[in-house]
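After the structure tokens below, expect a handful of questions from me.
Heads up, one of the protein chains got dropped from this complex, but the rest are sitting where they should.
And now, chain A:
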Amino acid sequence: MTISFEGRDIISIKDLTRDDILTVLRIAKQLKEKPQPTLLKNHVLATLFFEPSTRTRLSFETAMKRLGGTVIGFADANVSSASKGETLYDSIRIIGNYADVIAMRHPLEGAARRAAEATIKPILNGGDGANQHPTQTLLDLFTIHETQHKLKNLHIALVGDLKYGRTVHSLAQSMVHFPCHLHLVAPESLAMPVHIVHDLKKNHISFSLHHTFENILPKLDILYMTRIQKERFSDLLEYEREKNTYVITAAMLTGVKKNLRILHPLPRVNEIHPSVDETPYAYYFEQAENGVFVRQALLALVLGKLS
């Protein structure tokens, strides 16, 4: 069942039903195919970035402007009243009176949920600490659907830092709605957290654990790479030993399925060698572009302009 999106907050991927997700993907596809440059004319989006993230902020702002709306906001907390000690609640309460919809990022977990209590205007969570970043998950799902024409029964590998990467956590959790086989590829010390593995088991999602991915490449429909940061390793020897295990190069891509697509939430460091960019399997730049369409869809939906 789908509840109307109008006025809704998009805080956590867990708040969205399967039908909700499919609605967002459908509208995003519609807007990608047929732009609506005046749909949100006379509407104001506030982008409140209490923690800087140029890419996510620009993506939200582009989405709003491509629909004919205007944007207000700030790009980092030092220029907001938060630096003067104002509570998040007060900031949102006030800005809620200026804007029709708010997209925000905040370093603290639960900040978007708290912000939603301060205003009746819809809040779009653009990341709250290590917790949620639902628009990223939606654009990942959109991209998987766009490249595979389905969301179910795919072989998806999540590679890299599965312990701290909130992107892969949310994506894995969304598989509850779209059963796929997940190949979880990570070094021992950066393995998928137990509570998520537990969720997968509880929901009968099939998955397998791996330390390397070269041997599973021929099976895959989606290879989802993530950054491995040196500072995440408790054991630097392990880092030195493992750092090249999680790098994909063009040479490794012989014998893969034709429909394989490689995704990455970007920015990449060196886990995708530039030689991959020229192969037909690279899809991470298109994936980033899709973020704009997914955010357009959310803006149009929560403002009640499309359904």
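Just so it is clear, contacts are C-beta pairs under 8 Å (C-beta built on N, C-alpha and C of every residue); 3 or more make two chains touch, one makes a residue touch a chain; residues count from 1.
We take it that contacts and distances are computed from a predicted model.
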Per UniProt, the name of the complex member that is left out, chosen from "Mannosyltransferase", "Carbon-monoxide dehydrogenase medium subunit", "Aspartate carbamoyltransferase regulatory chain" or "Anti-sigma factor": "Aspartate carbamoyltransferase regulatory chain"
Hidden partner chain, touching residue among A:12, A:80, A:148 or A:167: A:12
Contact residue for the chain not shown (choose from A:65, A:93, A:113 or A:181): A:113
Of A:45, A:88 or A:282, the residue in touch with the unshown chain: A:88
Residue among A:59, A:131 or A:148 that touches the chain left out of view: A:131
Hidden partner chain, residues of chain A it touches: 12, 14, 87-89, 106-111, 113-114, 128-132, 195
